[in-house]
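Removed: one protein chain of the complex. Kept in place: all other protein chains.
Chain naming follows the written order as A and B, and within any one chain the residues start at number 1.
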Amino acid sequence: MKHANDRKRTFLLMTIPVVALFFAFNTLPLIKGVMYSFTNFRGYGTYDWVGLRNYIDLFQDGRVGKSYLFTLKMAVAATIVTNVISLILALGLNSKIKFKSTLRGMYFIPNILGALVVGYIFNYFFTYIIPALFNTTSILASSTWAWVGIVAVCAWQAIAMNTIIYISGLSTVPEDVYEAGSIDGATGWERFKSLTFPLIIPFFSINMVLSGKNFLMVFDQIMALTKGGPAQSTESISFLIYNNGMAGGQFGFQSANAVLFFVIIVAFSVAQLQFTSSKEEQL
Amino acid sequence: MRKREKMISLLLACTLPASMFLTGCGGSEAEDGKIVIELVHYKPEAVDVFEQLEEEFNKTHDDILLKIDSPNDAMTILKTRFIREDYPDLLGIGGDINYSYFIDAGILADVSDYPGIADINQGYRDILEGLEFVPTEGTYGVPYVANAAGILYNREMFKEHGWEIPTTWEEMITLCDTIRGEGILPFYYGFKDTWTCLAPWNSLAVDLAPADVCQQVNAGKTVFADEYREVAEKIQTLVSYGEDGPFAYGYNDACTAFANGESAMFAIGSYAVPQIKSVNPDMDIDSFVTPGSSDPDGQILNSGVDLQFCVTKACEDEGKKEAAYEVLNFLLADENLQMYLDDQSAVPCKSGNFTLAPNLDGMKEYITEGKIADYQDHYYPSEMAVDAQIQTFLIEQDVDAFLTKFDTDWVRYNRDIIQMVKDYNAQNGNQ
Partner (left out) sequence: MNDLKVKERYNMPVTILLILGLITIVFPLYMTIVIAFKQPSEMTNSISGILSLPKTWSFSNFAEAMRVTDFWNSLRNSLLITGVTVILSVVLHSMVGYAIGRNKAKNKWYNFAYLYVVSGMFVPFAILMMPLVKQTSQWGIANIFGVIICYVVFYMPMNLMLYSGYLVNIPIALEEAARVDGATTWTTYWKIIFPIMKPMHATVAVITALSVWNDVMTPLVIMSGSGMNTLPLAQMSFQTQFGTNYNLAFASYLLALLPLLIFYIICQKQILNGVVNGAVK
């Protein structure tokens, strides 16, 4: 009994201060931000309350609607591409290979290169190199295909981080699982499907959520590659929120957009988390 | 228990360096009772000149300490400082819509009592007045330098082929055909960077649409579908003389291409010259006014206030306005202004005998005569993304759809301003 109390108290002591800090620097400003979404605030100076006007406008704004569709399409594609490749890469980098450290180090590099460098190089790649190789026009200049270029660059950069998470997930898989597996004669795909993958499901769901979130909030790559063009076909939600809200004069309206966006992803990911955590418990 | 202490000391150990650091960097107070004037400007590329000016000023003034800050992304920094109610004394900003917002937010002080304002070219003072949403009593900025947009051309190439500078729209088209006929690309565009679409747009619009078209639309007197049709049609024609698929190439590609002689002309502002020269330092660049009109005397130079100085209300309230004026006197002194012009190849807003960069030769006449009009995009709210709309239009080539959208979007994005204008007119209409 004494022990149970100690355990409870310790857990509370561990949680409360940190969650309080989180409240002060995340929830508190969020509440203020939500408040601005009911104003015509420009980010500075005076402002008036406008009631629900921003929210009503939001649903009538074709540009905002388009940005939601684009962001969703892009995020789904990029999440799938990234997770498939980084899972394969992590399995490869985790197996008994030569030059293990060097290879892991090299595959980490895309993540550290700044947006300016990535933007310049891939612009060059899409504008000059690909058209010369395949005798086509640049996909970044096509309002139908520019999003594919963005998916490619986003995935290229994000794979490094997701691979690290998968590698650390694979490190929790005890060696004896494999030994038991090889005695049973399980090999390759079979072994992955029935032995490895179930053990790294928590990491799979973390990666899905993290990459999904990062791609839904895509901003840097858009600025580096297309700046929303051509023909406004690659304007992501964050692009609008930042460019029109922060840099432009639509702070109040874009705050409303941010609130809506937040509510949508939270609903979506809480559902996903609940779903995967119930799966985890079954195992 | 021992562990807990260890933990606490570990935590302390990692926060300590941070807090020590804090004490190290505080303190921006004036030493020995000098009045401190802080100037924040948005031209980080001019940091070297400003550092020189700062040093020179502080050497010659015992009572005032000038601090010049040239941050990157100054607009974000200024906005966040305003949120904190931490105002610099002097702002160096552009004459664009942010300036209009700052006046509207009551951040700037009236500087109409500044004596030096009389030396400023009337054309640029009018441009600033025009940027106020509703006519406001007073003056809020002292124009320092301007930039000009039109068409840059490769002077050597023009000489070699004996091409003449066009003075009318018809001559312009003939020139483009001639250039193309000789197997040279007339224009190189960098429309992948949407903002570059605004350069030819603006320089045509000043010739073809009234300078106060946006105010007129706000007052409900006209619509863009009427005023901008010719602009839209002519920009389409100009773009047809560019490279194939101009939406694949960015500003940087276009600068590099023009610098390497891949095109004869480049429809952009004088501000692009440093970037072009970084690729080809020996290039002989000159410029001419975009001839949008068929009347040789109907052309107007597209020029706007690139840098102006504004005194903040906070500075005035602290009683430091006189000191701020002293700084302005210093910055506007002919030799100091010339120093800035030489470094940035800019156009002075002050009347007087200044040496201009050679790439402005073709525009000199317009500048001295004051035949100038502001960039129309300075009146466009940035969130309306007119640059992106022009890019869309040039891709889809549908003039009517573009103009209709322009008008509907304008009303939507300027709702509050239009209301303000309406209220103002209702109040002042009877007088």
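Please note the rule applied: a residue touches a chain if its C-beta (ideal position, glycine included) is under 8 Å from a C-beta of that chain, and two chains touch if they have at least 3 such contacts.
Nothing here was measured: the structure is a model prediction, and the numbers come from that model.
Peer 1: Out of A:Tyr68, A:Tyr128 or A:Phe197, which is the one that touches the chain we can't see?
Peer 2: Checking each option in A:Tyr68, A:Tyr128 or A:Phe197, the one touching the absent chain turns out to be A:Tyr128.
Peer 1: Please identify which residue in A:Thr46, A:Thr172 or A:Ser194 touches the non-displayed chain.
Peer 2: A:Thr172
Peer 1: Please identify which residue in B:Ile77, B:Ala225 or B:Val399 touches the non-displayed chain.
Peer 2: B:Ile77
Peer 1: Tell me which stretches of chain A touch the chain missing from the display.
Peer 2: Per the touch rule, chain A residues meeting the hidden chain are 3, 6-7, 10-12, 14-15, 18-19, 21-22, 24-30, 32-34, 36, 43, 89, 92-93, 95-101, 103-118, 120-122, 124-125, 128-129, 132, 156, 161, 164-165, 167-169, 171-176, 199, 202-203, 205-206, 209-210, 213, 216-217, 237-238, 241-242, 245-246, 251, 254-255, 258-259, 261-262, 265-266, 269-270, 273, 277, 280-281.
Peer 1: Tell me which stretches of chain B touch the chain missing from the display.
Peer 2: Contact residues on chain B toward the absent chain are 3-4, 7, 10-11, 14-15, 17-19, 21-22, 25, 43-45, 47, 69, 71-73, 76-77, 80-81, 83-84, 86, 252-253, 255-257, 260, 262, 269, 271-272, 274-275, 278-281.
Here is the rule we go by: only the chains that are shown with their structure count from here on.
Peer 1: State, to the nearest whole Å, the distance from the C-alpha centre of chain A to the C-alpha centre of chain B.
Peer 2: 36
Peer 1: Can you tell me which positions in chain B touch chain A when the two form their complex?
Peer 2: Contact set of chain B toward chain A: 75-76, 79, 82-83, 97, 101-102, 104-107, 192-194, 245, 247-250, 253, 381-383, 385, 388-389, 391-392, 395-396, 412-413, 416.
Peer 1: In the complex, go through chain A and note every residue touching chain B.
Peer 2: 40, 42-46, 57, 123, 127, 131, 137-138, 140-141, 143, 226-232, 243-250
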